[in-house]
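Removed from the display is one protein chain of the complex; every other protein chain stays in position.
Think of it as A, B and C in the order they're written, each chain with its own count starting at 1.
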Amino acid sequence: MAPAPLKLIALNCTLKSKRSNEQSSTDVLLGQIVEELGKYDCNGEIIRVVDLNIKPGVTSDEGEGDDWPALRKRILDADVLVVGTPIWLGQPSSVAKRIFERMDAFFSEKDDQQRTPAFGRTGAVAVVGNEDGAHHVSAELFQCLLDVGFAIPPHALTYWVGEALGETDYKDLMRTPKPVAQMTQMLAANVAHMARLLKRDPFPGLQ
Amino acid sequence: MAPAPLKLIALNCTLKSKRSNEQSSTDVLLGQIVEELGKYDCNGEIIRVVDLNIKPGVTSDEGEGDDWPALRKRILDADVLVVGTPIWLGQPSSVAKRIFERMDAFFSEKDDQQRTPAFGRTGAVAVVGNEDGAHHVSAELFQCLLDVGFAIPPHALTYWVGEALGETDYKDLMRTPKPVAQMTQMLAANVAHMARLLKRDPFPGLQ
Amino acid sequence: MAPAPLKLIALNCTLKSKRSNEQSSTDVLLGQIVEELGKYDCNGEIIRVVDLNIKPGVTSDEGEGDDWPALRKRILDADVLVVGTPIWLGQPSSVAKRIFERMDAFFSEKDDQQRTPAFGRTGAVAVVGNEDGAHHVSAELFQCLLDVGFAIPPHALTYWVGEALGETDYKDLMRTPKPVAQMTQMLAANVAHMARLLKRDPFPGLQ
Partner (left out) sequence: MAPAPLKLIALNCTLKSKRSNEQSSTDVLLGQIVEELGKYDCNGEIIRVVDLNIKPGVTSDEGEGDDWPALRKRILDADVLVVGTPIWLGQPSSVAKRIFERMDAFFSEKDDQQRTPAFGRTGAVAVVGNEDGAHHVSAELFQCLLDVGFAIPPHALTYWVGEALGETDYKDLMRTPKPVAQMTQMLAANVAHMARLLKRDPFPGLQ
């Protein structure tokens, strides 16, 4: 029997609007992750968060014009959340931060077993920058994902950065470096495996 | 001869709009810092950043409707920048992150001595939260401030957080805890001292 | 049929030797975690790492007198690794850092499926301090655990810290705060669940 199909959502937390017609390096890397996850029958879409109106706040609905309630629903409808962010000053983008501020509301939305709405879902992270910062950005995002209720398998990270003070963009590389391609394959294998385990056997929480 | 007066600007990076009429704990703490700095003839205003339209991006002007160019000017007109932020998930707010993304442009605005526009200015940090996160938030903001060109004196931080998993707000405390009041006094003494030294003897940069 | 018993190892990364006869707050918290995990038939021991000779380095055996090879074996013999650390200057202890430096060697010990020796094991974190730092310490340790090959379920963290600038020790609290006790129960439920899933269905790695 074929394993159940999985649903993913990938959030591109670049600062660049699609309207700018500039390609986003984060988009390129997320595209590669989505392709690899597809091989495990895990499919879904990449969302450009900066083009939505995610209002500042820490509730699940900040009122008129807020695009978070719809995005929140899509996140919770998926089995897998991939958060992709560029690096600025060695840190995740403000767009990535905003997303997690809104998920802070999950803490007040626990069920009777003390599980947040994200419980049972699996998280992964993609990071790109001209240089330096991927490990720390992943640490910040892994902590946020775990805090709000996602599970993380080992090696659920793909990243690329250039040499210190470099100015090359990932999107401009002639080819994907082999170790990066392998990280992406490993991410997909681990994320799909964990997501399937948790779909079949969800965390019971506290009885 | 009295020392030259100093100008400060304090950025409140809370997620709460002034329009909400909710008091901001960050505002309370920044107010105390501004009061203490006033004793050293260092005066200025607190700006509620969330009420401005600071557009996503890493340039000094992101075009129509962008409030950053005016705010950028005010920051560079001051001798002292105090960044105040609440803690969410143990990390600085997305509003604080946004501010520093915009200051990333300073790197491409160096003068012939390789000094960014922020050189010669002094930075300080204020952090408030219900619980846990102030040291890390200060580490993130100190690194950003230093990277874009501010100098930091020792003990340029005031913070308050409650016990683990606490839910009390700083603004609701009956009185300011004595060690917090003393931190604020120390911050003011050190920041004023360093700002005066640098006003008189600016960094020469590379010749 | 009863679920298979699980083995745990808990590393106490306090700076205090057992020989000092001072009680370690980290020990108290780890003891509570071990007790809760015992309810899920997950049993093992707490090791005081500072009393071992874990030599500086990034290989699996740094030669004469090195206690790491034996500790490494015990870690890999267990299904669950709980790392407990005090907070100093808002950061994990040097003893905790040392442990992960030694696990860096796992990267060069991957099998043909690109899995490090830690793959299939589940990690959790315990943090105690007088004040502030638990979220960041957990971020640092979660990132290390994931990087070297452990999986992390949601809410795999228990922590306690006092109010800002506080000086109370966890070991001196009259009773365990209820929210801390509940975090510990949740940690145990989630860690035991994930460890059982992974014991039955290990990550396949890359084919």
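Annotations for the structure displayed:
One rule holds for everything that comes next: contacts are C-beta pairs under 8 Å (C-beta built on N, C-alpha and C of every residue); 3 or more make two chains touch, one makes a residue touch a chain.
Because the structure is predicted, anything quoted here is derived from the model rather than measured.
Here the missing chain is touched by one residue of A:I33, A:A134, A:I152 or A:A192, and it is A:A134.
Residue in contact with the omitted chain (choice from B:L71, B:A118 or B:A164): B:A118. Residue positions on chain B in contact with the hidden chain: 114, 116, 118-119, 135, 138-140, 142-143, 146-157, 182, 185-186, 189-190, 193-194, 197-198, 201, 203-206, in rising order. Residue positions on chain A in contact with the hidden chain: 89-91, 131-136, 138-139, 159-166, 177, 179-180, 183, in rising order. With the whole complex as reference, residues 15-17, 50, 56-58, 88-95, 97-98, 100-101, 104, 140, 143-144, 147-148 of chain C touch the missing chain.
By definition in this document, only the chains that are shown with their structure count from here on.
Comparing mean CA positions across the assembly, the chain most remote from chain B is C.
Work out the mean CA point of chain A and of chain C, and you get 25 Å between them. Chain centres here are Cα means. That of chain A falls 30 Å from that of chain B.
Chain centres here are Cα averages; for chain B and chain C they lie 36 Å apart. The multi-chain contact residues of chain C, meaning those touching 2 or more other chains, are 135, 138-139.
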